Structure formats: C-alpha cells, structure tokens
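Apart from one protein chain that is not included, each protein chain of the complex appears where it belongs.
Just so it is clear, A and B label the chains in written order, and each chain counts residues from 1 on its own.
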Amino acid sequence: MNTKNKSETYLEAVLRKGYTRRDFMKFVTYMSAFMGLESSMIGQVAKALETKKRIPVIWEHFQECTGCSESFIRSDHPLAADLILDSISLDYTDTLMAAAGHNAEEAKQASMKENYGKYILVVEGAIPTKDDGVYCTIAGRTAVEILKESAAGAAAIITFGSCSAWGGIQAAYPNPTGSVPVDAIIKDKPIIRVPGCPPIGEVMTGVVVHYATFGTLPALDDMGRPKQFYGKRVHDSCYRRPYFDAGLFAETFDSEEAKKGYCLYKLGCRGPVTYNACGFMEWNNGVSYPIKSGYPCIGCSEKDFWDNGPFTERLENLPGFGIEATADKIGKIVVGAAVAGAAVHAVASNVAKRKELKKHEDRGVFNEKNIKE
Amino acid sequence: MANRIVIDPITRIEGHLRIEAEIKDGKVVNAYSSSTMVRGMEKIVEGRDPRDVWAFVQRACGVCTTVHAIASIRSVEDALGIVVPPNAELARNIVTIAHAFQDHVVHFYHLHALDWVDVTQVLNADPKATSELAQSISSWPKSSPGYFSDVKNRIKKFVESGQLGIFANGYWGHPAMKLPAEVNLLAVAHYLEALEWQKEIVKVHTILGGKNPHPHFLVGGMASSVNVNDAGGLNAEKLAYVGKLLHDAKTFINQVYIPDLLAIASFYKDWGAIGVSGFKNYLSFGDLPADNYRNPSSFKWPQGVILNGDLSKVHEIDIRDTKVFQEFVNKSWYDYSKGKDVGLNPWEGETNIHYTGPKPPYEHLNVDKEYSFVKTPRWNGKPMEVGPLARVLIGFAKGIPEYKEVVNFALKTLDIPVEALFSTLGRTAARGLETKLLTEWGLEFYDRLLTNIKNGDTKMANMDKWDPSTWPKEAKGVGYMEAPRGGLSHWIVIKDGKTDNYQMVVPTTWNASPRDPKGQLSAYEASLIGTPIADPNNPVEILRTIHSFDPCLACAVH
Partner (left out) sequence: MATTTYNFKRVYVWEIPVRIFHWITAFSTTILIITGFIIADPPAIESNVEATNSYWFGLVRAIHFITAYILIANLIFRLYWAFVGNQFANWRNFIPYTKKGLKNILYVLKVDILLMPDKEHKLSNISIGHNYLAAFSYTIMTVFFILQVMTGLALIGDTSSWWLPKFFHFMVPLFGGDIAVRYVHHILTWLFMAFIVIHVYLVLYHDYVEARGEASAMISGFKFIRAERVEEKEEDIIEKAEKQMWEGDKGDE
C-alpha cells in the first residue's frame, strides 16, 4: 500500500526514505542534466521541488574595520552573491543593505520579530563596555544594548573575525574603550567562534554553508571554533615545513635564505602556535598566504595576538614588565642573579663559617695524626 | 521651522556615520556629520615596535586595506631615513592600484549604485532592449538577451520569495529615481558581476602580501622576495598572474565600470549642481612615484592644493611644515592638554578620548557642543576636500595631458561644463576617471618591474636599518599616500626604538569632520547644504551626496 500524502514535497518524500539533502541535490543535478537544463537552472529545479525559506541572517557591526565583511565577499565557493540570493536572507548588514537610518532599523526589527528564535546572528567587531558603552553607538543606542537585543531571538551566533571572537585590535593594550568579545556579554546562546583578522572568505561562507546544507552547527573545538577550519596549526601544513625540520631558517627579509623559501621561524613566525586554515586552504581561493608571500604569520586568529609582539621576533615581550622585557632577558637576569648569589654566598660562607671550617680542618689534621700514630 | 532629521546608521559605507540634517522648504539648510565609534588606535600603538605598527593601523580599515599599512611603513622609513629599492616602490604602486580598482568598483556598484538604481524596476525591464543598450555602449561580451533574461529571472524569483534581504526597505519607487527599467537591469547584472570580479583583482595583494584583506607589509621594502628559480619566490608564474589580473582589470573597468558610470550619470546630470562644498578647496598629497617616494614631481597622482575652485592655480604644499597641517578637537570628543580651541600638528598630536555627548539611548546629538569622534584637520586653517575629485582636479589644473584627456572625454560625453565637477556627480565621475587612468599606470609599473627583474635587479627590501640598535635615539617621520578616499598621512615619533607618538590623519577625517573653531564646515556638512529632499522620511538624496565621498568612518576616527 503506497498512499502518499498529497502535501508532501519531493524533498520530504526523499528525506522520509532516508536520503539526505545532499543526495537530493545530486538527484536534482542528474535530473536536470537528463532534461538538458543549463546548470544555472538547477537551483530553480531544486526550488520547484522543495519550497524552502532562506535562512534569515542579521549581521551586526560594532567596533570593526569591515575587513571581515570584505573577506566574506571574497569567497569563491560559494560566491557571496549566490549565498545571499540563494541560501540566506541577509536581512541586516550596514555594509551592503540598501536602506539606511530608520528604514534599515525597521527592516531589522521586522526580520527579528518574524524569525524570532530562528535567525542566525552574525557579529563583526568588538563591543566597548567602558563608560556604559558610549564608544560605539548606532541610532543612539549602545552596541551592548543592541547586541543583547539581537542575541535574544537568535538561534545561534557566529562571531566573524578576531574582534568579535576575542576582542581584537581595540582590546589590545591598553584597551582604551574596554572592548570585549561577544561571549563576554552573551552567555546563553551557542556561539561559533570564527577568528582571524579577517578569517579566510571561504571559511566564513563555509560555516554558513555548513549550517544551510546540513542543518546543524559545525563541530567545534574546545575554544568554540569549527574544527574543520581551525583544527590545525598553520605550521602543520605550511609549505615551508621541510625547511623547519631541516633547520634552515631565514635570518632576515629578502636575504638569500628568504629568497630560497627558508622557514620564517626565526623571523618570529607564529605558525607553530596559530590555529587557522591558511596553510591548507590558502587565501583568496588558494592563491597564497602570508608565509608563502614572504612574511611570517603574526597569529591573527589567536586570542590576544596583538599583545604578543614584536611580531618579527621569536619571543614576545612579557606583559607587565615594560615593553622590552622578554622572558629571555628576565631569565638571564634571574639565572645571573642565582650565579652571582651563589658566588657571593660562597665567599661569605668562607668568612662566616671560617671557625667551623677551621675546626673541620683541625679535626682532619688531628685525626690524620691519630691514624699515623 | 527647520525639521531636523537623523540618518543613523548611514549604510553602504564603512563604519558608523550619523548625519543630522535640518530641512526647510524641501532643502537641507544645515547638516552635522558625526561618527559614533572610536577604538583609540593611536593610543594602542604607543610603545610598540615601529616595525609592527603597520599591522595595527592597517586594521583602521578593511575596506581601504593596505593604505594605512603603506602610510605607516613610509612614516617609519621617513623617520629612519630608509630608502626602499625601486622594485619595492613599484610593487607598492601595483598594490595601491589594485586596491583602488577593487575599492572604487565596489563603491560604485555595491555602495553607491542603490542610491540611483531601482532594483524593483528590473522586473519591468525588457532583456532584449537591455542587451541592445549594453551592446551600444560597450563591447563587453556578456550582454546577450539570454544573459539579461537570466538575471531578470533570478531577481524576479528573489523578489517573489518575499525575503528581500539586503534590498528590504530600499528607496524603491522614490521620485528621485530616474533610470529607465533597462538601465536598472544592466546595473543589477553588473552589480553581481562586479561582486564576482572584485575578489579576483585583490589576488594581486595575495601574491605580493599573502592575503586580502590585510596583506602583510615590511618596513624597508616588500617581503615577497624575487626568485625566478624557486617555487617560493616571485617567479615567472606569479608575475604572470599579477599581469593577467591587471589586464583583466583594465578590460573590466573600460568595458563595464566606465560605460555604466557614464550611462547612469547621463540620467542624473542635475546632480552636477548638487553636493557642492561651497569652499571648493581640494588637497592631494600625491602618490604613485614613477621614480621614488621622496620625489613628488614623479608622482602619477599629483600633489597640490586648489583653493576656491580656482583651477588656474595649483598651490604647492610642504607636508613637513608644522604650522600648516593641524588638527582641531573643538567639536570632537577629545581633550587637548593645551585647551579645546588650539590646533596641533600631528607630530605633537594628542588622542585623549573624552566623551561628552548625550547619554545613550539618545534622539539627537548636542551639536552646540562636541558631537563626533572625528577630529577636524585643516590646511593653513582652511577646510579641504580630499579624494578622487581632488586628485583629478589637481591633475587637470596642472595641465597633465592624461588628466585633461579623461576629464574632457567625460565632460563631452555627458555634455556638462567643467564647474559641474565640483559636485556629487563630479565626485562619482572623478572616481571612475582616475580608475581608468590607473589601468594604464598599473600595467606601466608592472612592465617596469618585469624589466628590472629581467635585468637582474631582484632586490625587494633594504634591511640596513632593520635592527633598532642602528636607529637614532629619537626620530620623527611622516608617511603619506593617496588612499582611494584621498590624502592619508601617518605621523610617527620614535624614541628609544619605540613608538612614542602616532597620529593618523585620514581622508575621511578631512571630509567628515565637524566644524572648526572658526565655525567653518568640513566637506560632508558643507556639501549637504542645499540638497533637495523630496521626502524627509526617505532622504535618499542625502545618501547620494554622502556616498559620493565614499565614507569610511572606521578610518576617520581609528
């Protein structure tokens, strides 16, 4: 008996039979090819078979440089345009939306209301908290207030960039505006941390596409980052790695060694301590990454990387000891002091304990005599 | 009574800009420009290694990525007397040009176009007529009726989905929208194409600096070293990649951007009289040294000042003259140790953030007192407009043939007088015209780089003064350049190998700043006055003029 519910779409039917959405897309692709449709029609075929709402996305901009938005539109697969037109409904973003002022704010409020509990909140930029948040206001309201409002109805939050993920540049010492990352303010929502200054475009769209395609949030590591993009250190897939293992290092820029592609470790490369996709995905659709273009990694996806400088030195300055104090400088002083202390102590003890030492000696001489006797 | 309207956020720009405008009898009679976000970058780089500062200040802006980094490394090189090798100078020029391509094109299609283009009108367009139009103005191959029909269907489907996304609540059907449906379709098709293309041209940065946005830079030269026999270095393959990207950019700009710009402009010629600043002072530091950064006479982007719209004279500038360049904070949320009304040369500049504005949430700023995080720069006490228009006017006024050629071409095509350039239309047109010039210069610099390498000059960096122990105890420098939005200068004081003071005076700082102690308006505020407003509730006209400057407030405040 095979009585099919009339209102069931093909997609639902396919899913009911245990196929995934991807299988479905594959099916549609074959179908279209069979029917001789141009590939640009595939989307439409899929649409006809399943009518699905695009995922609403609210993109907030706080203390930012918009480099993350820029990186997002650099994505090659998917193209940002395809994502915006086909998969998500980007209902609010300062950077691209047509409406401004109250028109923009009203569009946001409408989407948040209609999609309460269902939209994805994207945050670019950090949130200043000092002096009641007056260092970033939009339409007369503070970033803190706006963030709380937009987070309330979000299904999940994606923090794009080191600013919203870690605090970023404005949180660098002395953090003049008391900037904090999103998770310092929002505690009750799943937060996907996508750090990098900015992150790679395909990483950014990749996180969104993962959600759009599989309907689940990507698996995260213990720092809340998607494992698929942040599971490896830059160093682990760096093309200069053979030089590292061979101990062949460039000592300075544009030297013979630098030209030969020697490892940039001694120029302060943070690749060995930086989790990012640069080594295996490379930037701008696989063209290069900083190390490949001759400059060491500065660790731009790591927490507090701004305060781990100087970037071109292996050892960063020790916080709290003034700017030129590396662990080595202090270490040398400590060990030097220990050696000097021991030396002084040695001299002093020969003086202070001279009676005791004399006694030992006398005793020794005395005993020696006794032995002789 | 004037009606005070507020536009906040101004969207399709970079950063947090708020405009408060007083409207009377359908016209703007007074305007206040404010930025409501500050990060304190100048404080953050204090005490840092000057060789690292480029990375920090580059994060002033990810839209005009690279420019702050270049200004920064130049300021350090200036302070320390480092002369970079010719190849590095050429590579930096190529980076600057590739960036201007991307920034200008994105500005035109993705930030500015929706002020003039009505997306919903696409549904009324005839793809065949659009195709004919496209073919009549350009030889760009993607212009078949089928192509435009695909785009139209895509937009139709999108609109019918009911989820309008970034197009929700736009200024559709606004009386100020003048384009025929077909031009709208053409523009929307190229909106999508430009979005796809812009991610290509930035690969020039990826090759030379490792990534974009925010490629890596090096005090003393460029880190991407030349080794034609190694996979790692700049070799034939990588150089060829750069060449191809520059060629493709030239094609795209000449066959898509410029024709679209002129086509759209031809329907908005009345905007040649709107958005005029009044003071009509223009400043350009100049950039793109054909020879060396220390030799401004070799610059492709010319240096100088035009006063009161007088194109018969270009004044010389001396950027090191500490009495000439000053920043004021009388209307800004900062304190100076010497009081509110003094101007400071950036080498003695101070960044003491002190917010005195209304307590959020607020309706209006208190414009009688301080009302912005942007400082107010002045040249010889005068407000200046900076940007593509300034550069093009100065090149034109100097009688440089290339500039005269493109300006005359535009004036003739649009059939407008030269005075129409001092306007919203002029700003938008100048941006396109300089982009056209840049396509030639980019290839010129590229060819010279290839020739140098072929002749055996592979030096990319001068590392003689890399080690801080070789530096003087105290030094100061200024690094300037022409960013897409205009003249940019970074001022550094180095003491004991560390950054002692750092000040950035940014194009948008010039243009978007609040009033100075003499009550003189800066470019945004001055240009808005007189702008006609059909519907105060939907003031798209304000957006047009403001967008014609291509605002960047993260830059302006930093």
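FYI, contacts are C-beta pairs under 8 Å (C-beta built on N, C-alpha and C of every residue); 3 or more make two chains touch, one makes a residue touch a chain.
As the structure is a prediction and not an experimental result, all values here were calculated from the model.
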_Among shown chains, those touching the left-out chain_ = A
_Which residue of A:229, A:253 or A:305 touches the chain not shown here_ = A:305
*Just one of A:135, A:275 or A:289 touches the chain that is missing; which is it?*
A:275
*Can you list where chain A touches the absent chain?*
222-223, 231-233, 236, 242-249, 251, 257, 265-266, 270, 272-275, 299, 302-305, 308, 314-316, 327-328, 330-332, 334-335, 337-339, 341-342, 345-346, 348-349, 352-353, 356-357, 359-360, 362-363, 366-367, 370
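By definition in this document, only the chains that are shown with their structure count from here on.
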*asked:* Report the inter-centroid distance (CA atoms only) between chain A and chain B in whole Å.
replied: 28
*Spell out the residues on chain B that touch chain A in their complex, using ranges where they run on.*
6-16, 18, 36-41, 43-44, 47-49, 51-52, 55-56, 59-63, 65, 106, 110, 114, 119, 150, 154, 157-158, 161, 163-171, 192, 195-196, 198-199, 202-203, 205-218, 220-227, 230-233, 241, 353, 355, 357-363, 458-461, 463, 466, 497-498, 538-539, 543, 554
*Residues of chain A touching chain B in their complex?*
40, 44, 47, 53-54, 56, 61-71, 73-76, 79-81, 84-85, 88-91, 93-107, 110-111, 131-142, 145, 168-170, 172-174, 176-177, 179, 197-198, 200-201, 239-240, 252-255, 258-261, 278, 283-285, 287-295, 298, 300, 306, 309-312, 323-324
